[in-house]
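Here's the structure we're looking at; comments come further down.
Partial view: only certain chains, each at its native spot in the assembly.
Note that the chains take the letters A, B and C in the order they are written out, and that residue 1 is the start of every chain.
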Amino acid sequence: MHKVPVGVLGASGYAGRELCGLIAQHPGLRLAFASANDQRGQRARIGATEVTYVATEDAPLSKAEVVFTALPHGAAATWVGNARATGARVVDLSSDFRPGVHASANDTQAPYGLTELMRDSIPGAGIVANPGCYPTAVLIAIAPLLTEGWIAPGATINVTAASGVTGAGYSVRPDLLFAEVAEDFRAYSVGNEHRHLAEMRAVAAQLGGQDNDILFTPHLLPVARGILATITVPVKEYVDDPLTLWRDCYKGEPFIEIADQPPSLRDVVRRNVVRLSVAKAANVRQPTLIIISAIDNLMKGAAGQALQNANVLLGLSEQAGLPA
Amino acid sequence: MHKVPVGVLGASGYAGRELCGLIAQHPGLRLAFASANDQRGQRARIGATEVTYVATEDAPLSKAEVVFTALPHGAAATWVGNARATGARVVDLSSDFRPGVHASANDTQAPYGLTELMRDSIPGAGIVANPGCYPTAVLIAIAPLLTEGWIAPGATINVTAASGVTGAGYSVRPDLLFAEVAEDFRAYSVGNEHRHLAEMRAVAAQLGGQDNDILFTPHLLPVARGILATITVPVKEYVDDPLTLWRDCYKGEPFIEIADQPPSLRDVVRRNVVRLSVAKAANVRQPTLIIISAIDNLMKGAAGQALQNANVLLGLSEQAGLPA
Amino acid sequence: MHKVPVGVLGASGYAGRELCGLIAQHPGLRLAFASANDQRGQRARIGATEVTYVATEDAPLSKAEVVFTALPHGAAATWVGNARATGARVVDLSSDFRPGVHASANDTQAPYGLTELMRDSIPGAGIVANPGCYPTAVLIAIAPLLTEGWIAPGATINVTAASGVTGAGYSVRPDLLFAEVAEDFRAYSVGNEHRHLAEMRAVAAQLGGQDNDILFTPHLLPVARGILATITVPVKEYVDDPLTLWRDCYKGEPFIEIADQPPSLRDVVRRNVVRLSVAKAANVRQPTLIIISAIDNLMKGAAGQALQNANVLLGLSEQAGLPA
């Protein structure tokens, strides 16, 4: 079978390595190059495969039909342009082209790759803006409420989320050392100012949530991977079985799981899924739904969803090469 | 120096062992007995000390001036009564005498031992109802808002909290095995029905929060000890420096720390403190404060606060034997 | 493609669940039944698949061409017999038929399924005795030394090994609770009396090591899965590049990795491989090789090797369905 050549720029970080590992297992793709400036010329084993890194400037961009850019925020846009100039299509894992972030001066259009919600806009795109990890967990969870108009007018959507350390990328920072993270738990970006907030707000507004604010407090977990978001949403009224809304909305979606019991990280780790549960809050006057949404930040929150988008771009089966 | 004899019923659980370890270091107390039905006759090392367990029914209750009951909820009330019958005063670590839990048929009065808020009611008490771990973290955090009337009328106080596994007690349950907890994170009692909710609601109402509901979602962390509560409270308006409210309210309190930066578990583990920060939420129309409150569930959330209450009961220095 | 029906007895333990997950991904096998007495009638999700457990006595043994028995040691032998009576071939993950363990009164012959060393004896077998996890890591590491006669006469082979908690099986024991294992490390079966010792001694003797004792001290690691064995072997003399011995001996073996650098658990977890390194000890008068051998105790140490053996039994590709 012919395999489509793809390349990864920024392949030594956690998301980039995950992507290389997935590509190696993919039945329809092959890795044309993997770049990593800090490890140029070195070989690295990723699961059962091995890659040899080239410098980003030496990457043979023209040899790839799809280029994945897993470069730092801000540094990605240039390389996205370089790859586009060779005719390659790009799935960008940085925030550079995402809604709420993309500078207005940059008039490049890039659909937002939250695949289940934006699937139709992807096949013809030159660039897909792959969503952030927290926004993926949150937006998939609240989209049905937004589009169906269930949320109480003017209500604030409260998101408390916790991520494993790979969510911070492969950053050699003292606060990410084992002895500083183990047996600890901490909030960060407290005050509703995390950079993912703008992305969530922009997409939520597109989906009908202009009237509702989002209050987002992320936390750092002593685990390697996984995000759990606990989302409380004041609603107009309770219905008998609120889960029906999500079941209908995501019917037939292979990567969305609507669960009777609250999901935990181990339900989703190493899988390209969003798994979520919904409960009605007792003992409160304001009807409020409690959604628990879990993803693997490196899979559905990064590399997995990027591959899902590439599958759509290339007209392959959307599930190809992805562990459900 | 004369040391006051005290006893511990239920001394093989996590809280009971912590209490025995603290008593061993306390300059004014000595351990007269430690009971544990499942380990009767056995010796156990607790930190630098050793205890020999007796069966609870064999505990020489009359030899203790203060008896700590760290027995399961429901089982404690009887032994509290037995200890009282010998003239001992009791600090009960179970929920049996706590507000919102204590059956109305039982007319025994027991002040609630949230020491900083209820200090005056303790010295003359026969029984002190030692607070639950989550309620300690939450009520110390929100009490100033309640008593000062800052909270928006009718607003819901949203509490998302996470606890280390010792919060579940020394329970040999499959879901608490290492291989099930490590690398995982999960919510439980989702739906606002955790048994600590009634305790928080009852005390919050006493402090002026009759008009405000509490929405509480606890989580299980892959750490041994510590609770972090992330509390969002809609307020009437923003003031310049909201921390001033807590600084004034808890002025001179040795076990309450008001921090400029959000506390993390490692700031509080093995210490008898509540450490908290307060931030104003940006990017929301409804002014909202975000409080992060951290405690060690076995210290300020159980054994430490129990000893603090015993110090008050006995007229000792409130800080005696407690690691600040 | 026709898929061969297989069954798993004891499918709710860690090894049994791993096996069901592997079978679900296997291109040539399908799961005919999965038994678990304690969860009979329940559905369980295992990775991306789901199984419904039956009671072991209700398992339709005759519908499987291969039955995997992942039952407790001692309990397996009876069910191995029952499965054989229906004509099924059996891969037994218990120790009941292993060398050094198998009671002489029981004259049933079962080749030892350390596939790379005993491959020829498997195809015609009715029962394969799947090796223990520690013996797999150790015997693959020392076999070349034994068969080539490199070990110093009369020398003791010193094995210090450490295993993740799933090595103890799905045992609801207090010493395996998260709060007891996290941040801890401990030796067990100290004194050279672990039940895997007899298995290692018996096979090592078959391979030529009658003259050499094994001193084995296992430890419990605060990780979920993985075994690392540190093996020191006094040798007759040093050769220039000792790794050549292992490279020659395991040439072409897809599941044996000879590494330049000492392997760590993360090199092997979720993979069906033994990865090992060999170093010459400096600063000692007695020439001694230091072998570091790493496996995933649930994969090459249990379920993966069982599937590898089933592949051989059935004449399928030995690598089918196995993550290298």
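The rule is short, and it goes like this: a residue touches a chain if its C-beta (ideal position, glycine included) is under 8 Å from a C-beta of that chain, and two chains touch if they have at least 3 such contacts.
It should be emphasised that the depicted structure is a prediction, and the values quoted were computed from it without experimental measurement.
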{"item": "Homo-oligomer size of the whole complex, from 3 visible chains", "value": "4"}
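In this text, only the chains that are shown with their structure count from here on.
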{"item": "Of all other chains, the one whose Cα centre sits farthest from subunit C", "value": "B"}
{"item": "Between subunit B and subunit A, distance of the C-alpha-averaged centres to the nearest whole Å", "value": "38"}
{"item": "Centroid spacing, where centroids are CA-atom means, of subunit B and subunit C in whole angstrom", "value": "47"}
{"item": "Set of subunit B residues in contact with two or more other chains", "value": "180, 182-183, 222-225"}
{"item": "Residue numbers on subunit B that touch subunit A, as the complex places them", "value": "154, 156, 158, 160, 162, 180, 182-188, 190-193, 197, 201, 213-215, 217, 219, 221-226, 228, 230, 232, 234, 262-266, 269, 277, 279-286, 288, 290, 292"}
{"item": "Touching residues (chain side subunit C, partner subunit A) in the complex", "value": "45, 47-48, 182-183, 267, 271, 323-324"}
{"item": "Footprint of subunit B on subunit C - complex, ascending", "value": "14, 164-166, 170, 172-174, 176-183, 222-225"}
